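Below: the structure, in structure tokens.
A single protein chain has been omitted; all remaining protein chains appear in their positions.
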Amino acid sequence: MTIHERSWPSDGLTRIPYWIYSDRDLYAEEQARIFRGDTWTFLCLEAEVPRPNTFRIANLGDMPVVVTRDKDGVIHAFENRCAHRGSLLCLKQRGEAKEIVCVYHNWTYDLSGNLTGIAFRRGVGGKGGMPADCKPDQHAPRQLRVETFAGLVFGTLGTGVPAVEQYLGPEIAAKIRRVMKGPVKLLGGYTQMLPGNWKLYIENVKDSYHASLLHMFFTTFRLNRLSQKGGLVVSEDGGNHISYSMTADVAGKEYEQAGLRTAHSGYSLEAPELLQSVDEFGDGIGLQILSVFPGFVLQQIRNCLAVRRVVPQGLDRTELAWTSFGFADDDEKMTELRLRQSNLIGPSGLISMEDGAATGFVQRGIRGAGEEESVVEMGGSGTSSEESRVSEAAVRGFWKAYRRHMAI
Amino acid sequence: MTIHERSWPSDGLTRIPYWIYSDRDLYAEEQARIFRGDTWTFLCLEAEVPRPNTFRIANLGDMPVVVTRDKDGVIHAFENRCAHRGSLLCLKQRGEAKEIVCVYHNWTYDLSGNLTGIAFRRGVGGKGGMPADCKPDQHAPRQLRVETFAGLVFGTLGTGVPAVEQYLGPEIAAKIRRVMKGPVKLLGGYTQMLPGNWKLYIENVKDSYHASLLHMFFTTFRLNRLSQKGGLVVSEDGGNHISYSMTADVAGKEYEQAGLRTAHSGYSLEAPELLQSVDEFGDGIGLQILSVFPGFVLQQIRNCLAVRRVVPQGLDRTELAWTSFGFADDDEKMTELRLRQSNLIGPSGLISMEDGAATGFVQRGIRGAGEEESVVEMGGSGTSSEESRVSEAAVRGFWKAYRRHMAI
Amino acid sequence: MTIHERSWPSDGLTRIPYWIYSDRDLYAEEQARIFRGDTWTFLCLEAEVPRPNTFRIANLGDMPVVVTRDKDGVIHAFENRCAHRGSLLCLKQRGEAKEIVCVYHNWTYDLSGNLTGIAFRRGVGGKGGMPADCKPDQHAPRQLRVETFAGLVFGTLGTGVPAVEQYLGPEIAAKIRRVMKGPVKLLGGYTQMLPGNWKLYIENVKDSYHASLLHMFFTTFRLNRLSQKGGLVVSEDGGNHISYSMTADVAGKEYEQAGLRTAHSGYSLEAPELLQSVDEFGDGIGLQILSVFPGFVLQQIRNCLAVRRVVPQGLDRTELAWTSFGFADDDEKMTELRLRQSNLIGPSGLISMEDGAATGFVQRGIRGAGEEESVVEMGGSGTSSEESRVSEAAVRGFWKAYRRHMAI
Amino acid sequence: MNLERQLAVQDLNARYVDAIDEGRFEQWPDFFADDGHYRITTAENVEQGLPLSIIYATSRAMLRDRVRALREANVYEAQRYRHVLAPPRIEPAGEGSVRAQTSFMVARIMHTGETALFATGRYVDRVVLAGDAARFADKTVILDSRQIDTLLAIPL
Amino acid sequence: MNLERQLAVQDLNARYVDAIDEGRFEQWPDFFADDGHYRITTAENVEQGLPLSIIYATSRAMLRDRVRALREANVYEAQRYRHVLAPPRIEPAGEGSVRAQTSFMVARIMHTGETALFATGRYVDRVVLAGDAARFADKTVILDSRQIDTLLAIPL
Partner (left out) sequence: MNLERQLAVQDLNARYVDAIDEGRFEQWPDFFADDGHYRITTAENVEQGLPLSIIYATSRAMLRDRVRALREANVYEAQRYRHVLAPPRIEPAGEGSVRAQTSFMVARIMHTGETALFATGRYVDRVVLAGDAARFADKTVILDSRQIDTLLAIPL
């Protein structure tokens, strides 16, 4: 069914209808209205196009994109689709190039995405070729509007979207600057293919309630207990969020008292160096998870820093692309700390492996759910920032933004 | 196309339109109208939840289900979907448990499917948590109505469906009791993934005409020749059937005379012990295939007993789950007989391996068939019981029931 | 969306909307209107049913077909679907048979596709069986109209299609006769599974512009430079085409001057015997690529001859079936020449491997292209034959025919 | 690890799977002792202590019957297997026989060209080494998966 | 090629993957030297000279912690692996240790029956041969693909 034929439950943001994760028509509409609409999508780190004449492929939803840094150092992004017959222009993940040549018929583009050459435009021996009135400058891949913020490259096809900093809102912008404190050094990356709809993963990220319950490792080592000082920030429009907690533990016993599965207080590490860390930001915040609508995540877990790109690959498949980084001025010891802590994240992450699977648990759980609805009432029905993370406010915030973009 | 836009051929039940096996919209409507509608679905054997505090996962069409036996020994079934955000509740095939804890946010349920705990319902430090007016007793997975009959556990979400015994009809009920003669001993199981629409397998089961023609092993050893004494029973509503035959052979020569591919009278076994059997039911019936609408099969082939669950896994994929059993009072010799005879069934079954493939032969055969129709005229156009198994009466019966449920 | 809801861009054949490659409803309509409609589909070579009582399976779009040569040597083709319940009739790629017996219920057909036997038609012991008024001659797989032309077997379900020779048009017919100059000797075959919509491959074949640009091997060895003498022929209705070039090189330097990626003039073979060939057709034409709407390709590259069948296997999967051949009177040396030259074609073809991948480059490139359009202006906006191959006239011709059949 | 025995079992395994992959089914029973046992079951059945098999033969004669049925009675589309085996892990089992355990992956290739990873699991075997002829006294094929695609006609 | 060493490494590999495929995770750390290193990374990271790992352990103790987490903390559905390994290619690495490189394919089988080719790649190992006990001093698992399906809970 198309979005027009659907109607949202009466209880506002505290009830989410399950068809939202399993309607094939909806998927295509989300691509147009959200990912190719008035939203900013994180494309890559500036450090991923480190020098003039370098490029990297990325995505705007499931649309392929090329990000380039031209000879003058300016960053551009355009659809990875030749203006001639639609072939992918870049067939590699990343590389160096002075120009981009489509392999199919050798139409050539500069790194700003301008068509600079049409093979045999004038034919051969005066025969064939393009019409005399052909205007190459009218043929080019769709240009994205690009803005960089604190080392992050964002792109959009939208025409009605404000500047990135305004789109983020002041608190989110500040917390991004906090982490992106200096020139970045790439540490590496990998992707996870998640067996669920993209929205299930984004909800998981924004769901500060699950963190200490699904991830037992997390809780047991007091990396993040809901009883630790911290808070939840939701942007005005609902789409962006921060969840953070202080490292210092208030030594609560709520979990043990509540007899929760996740509280094995007996549990200790033989090799505690795994968790060794330094307060590099000087504010005692040990964990900060930040997301920007629709699909960007910036993560600080102790000294383990990473960006995550959420790329829909169909109704029930989602690519989660991780890029881990440190800073140019890290010494060997600092890099080793980050690398050791990266045992906590990714597909084998001691505190993250469950998230990928959780999207699948829900996608399979709702297979027969049809018109049923999920319950999102933790912390009430609002979407405002609060001190407590025992709340689904950021999840409700996501749906607030989603409904606005989808006009439902 | 939705069912409303479709119309059934004029020739009643003797013509089946091929779009019925290949229309994507129809698949979803069948799930709602048939599997989640006014029908009884076989979930498992009572013996699969043998003790209090045991559970097993099952399906209602493609909807995941949990079957439990609570601390008081009462059997329950409910949707395998958490009332909170929809995660699967049980992630294992079977097990023991005093309660069911959803891994996502630790919402807790008793084995009757009642919500007994919401993690941090009252928040932490007086902050967060569920609204004061939250009523846990209003949040629970959908309960199935459950009935057990002769050791079989059935479930339904339907509101207008009669008791199981009435749903079965007197003859079917009697023939189930005949096989389920005592406390069951599980022998094991496996599943086949069939490359065709679920209805193609059910038709195959109800098609007493194919048995001796597709399965040459069957015929050659006179396990079941259409010339053997036997009969075909179709329930009043058409949905349920029995096909049976006596072991004693009337030594007909119809096959040889008809020069049928399946009649190799020269063929004999080097190791006849494969077929050694005893008349454990004392009525000379050597083969009884019984089916209940929409997807249950109970099989007796000599002493080889099994239940089969037909689980749609998409338009052209069907899971066939076999569970083989004997009785608690079987001695070793009897068990060995059953195990040896089980060479006849399952994915390698000497008389059953063809059935799985046949669903694929049709699914691929009709790929371009569009508005064409299949011919179901063996034994006329009726759906009543008859002595002859050279008939497609039970297949027509299936379509009679199907059309009623689908209102087409 | 169905074809009725779609509208074609205003610029006629110089703009192709990308939804044409990615609309699921369109796929089904193409099967009915084009492949099962008024078009001729190449089924196989006569040599593939070499003797009476031989058969081969083939396709009409994605509909399975059986091609037979009956006991009198007459070639027939019919849907590979049993008239009873729809099972595939032939389960093998090819073989010998006096009759065709459906494995499911042993209904039997002669090689002309007539139903000759219904198992237990009269029941057993006077019970069961088909109704007395059953007319077997009214039950048969759908017959295709079959015509052979120059050793090629064509079939259609269309009722309004002219004879094959007229369908081909005089020039195409002549060029087919040119290659099919005598009794064929099969050399072998294989298939490629292409990751793109079937139309993308057909466009690739008709696209004489890409040949020397995508395939660098081609150019570098002057097998086919657009500067070589040759031409492009498009049939009146647009659907059929020929692109050819003379072996003699006019030694142009256009590529080097244009500095094209494909011009490595330094490049030479250590083992030039790979390209050793003879002018077997005596007309100096070293390369002739010929296509017939919707999915047939006949190829002559030097002495490397092959037919290709383009079989849609879904919206974005296309099977490309190659059959390579020589002539009955080839001596060993000639056969060895053909076999060595076959390094140029197929999935590892030094001048063809790119074509398979190119369909995928476009399918992936247009994933977010929605309402965008491709540009087909090389050689202007017409579809007429011309001397220059620096032209997309044959591609436009394809769309001219496509639109007529699809009525868009 | 006794190298000679190791290689004898490895060679037996190699010849066994080649016979199957090349469709020489008639030779298959000869890899077993006269009273050799052969069964295919699933890890799930084994872990639950349930005795059901997918194929269960207690003599070479029963294996010959199975081959006869495959050739003359059963209907299945043309297909072939491709086995890849790990080296066997062996240990003595008294008097001229050894226990061997071998991991396997099997791809199934249909006449249509369709290729799929069809089965994985392990062989748990007892091998009798009589002179230079090694034979299976007992071969249990334990499939990792409870699920079979369409049918399992050709033995594993 | 020193046959004895070749077979020693091949045997170590075989016992290593059997322990994993049969779910004997507690034994897994014992295949490593006390200060043994273990990491899983991707060919892409290696080619770019980037140090990130998917799993990174610098001592047997860290491996034991990983097993403890798998058993007590982490949530993942019942699943098993099936490894098939090529014979190792080895070369001396001074004083009683060898470098070994081994290609692998791993299938993952879920409790639901779903089977998939989960990972391919190569082991790049340093093996210490102390008496008859061979152990990994350093084991680097280099995955051919940058992409993991869902999660990688059980070590490779």
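In order of appearance the chains are A, B, C, D and E, and numbering begins at 1 in each one.
As a convention for this text, a contact is a pair of C-beta atoms (placed from the backbone, for glycine too) under 8 Å apart; a residue touches a chain by one contact, two chains touch by 3 or more.
Because the structure is a prediction, the values reported are computed rather than measured.
Student: What chains on display are touched by the one that is not shown?
Tutor: It touches the following shown chains in the full complex: A, C, D, E.
Student: Determine which one of C:S324, C:S374 or C:S391 touches the chain that has been left out.
Tutor: From the options C:S324, C:S374 or C:S391, the contact with the absent chain belongs to C:S324.
Student: Of the residues E:A19, E:A43 or E:V67, which one touches the chain left out of the display?
Tutor: Hidden-chain contact among the options goes to E:A43.
Student: Tell me which residue among C:A97, C:C134 or C:M353 touches the hidden chain in the full complex.
Tutor: Considering all chains, including the one not shown, the answer is C:M353.
Student: Would you mind spotting which of C:P9, C:P170, C:G188 or C:G284 touches the chain that isn't drawn?
Tutor: C:G188
Student: Out of A:H4, A:R51, A:K92 or A:K135, which is the one that touches the chain we can't see?
Tutor: Spelled out, the listed residue whose C-beta touches the missing chain is A:K92.
Student: In the full complex, which bits of chain E touch the chain not displayed? Write them out.
Tutor: That gives, for chain E, the contact residues 1, 3, 43-44, 84-87, 89, 101, 103-105, 117, 119-122, 144-147.
Student: Using the touch rule from the top, list residues of chain D that touch the missing partner.
Tutor: Touch with the absent chain occurs at residues 7, 10-11, 14-15, 17-18, 21, 80, 82-85, 87, 105, 107, 109, 111-117.
Student: Residue by residue, what part of chain A touches the chain that was omitted?
Tutor: On the side of chain A, residues 91-93, 103, 191, 193 touch the unshown chain.
As a working rule, only the chains that are shown with their structure count from here on.
Student: Count how many hops through touching chains it takes, at the least, to reach chain D starting from chain A.
Tutor: Graph distance in the chain contact network comes out at 2.
Student: When C-D is set beside A-C, which has more C-beta pairs in contact?
Tutor: A-C
Student: Quick check on chain A against chain B: do more than half of the interface residue numbers occur in both copies, making it same, or fewer, making it different?
Tutor: Here the answer is different, because the shared fraction of interface numbers falls below one half.
Student: Nearest whole angstrom, what separates the Cα centre of chain B from the Cα centre of chain C?
Tutor: That gives a centre separation of 44 Å.
Student: Could you please state the distance in Å, as a whole number, between where the Cα atoms of chain A are centred and where those of chain E are centred?
Tutor: The separation of the two C-alpha centroids amounts to 31 Å.
Student: Would you mind listing the residues of chain E that make contact with two or more other chains?
Tutor: Residue numbers touching two or more other chains: 75, 77, 111-113.
Student: Going by the contact rule already set, what residues in chain C reach two or more other chains?
Tutor: In chain C, 91, 103 touch at least two other chains.
Student: Between which chains is there touch?
Tutor: Once each pair is checked, the touching ones are A-B, A-C, A-E, B-C, B-D, B-E, C-D, D-E.
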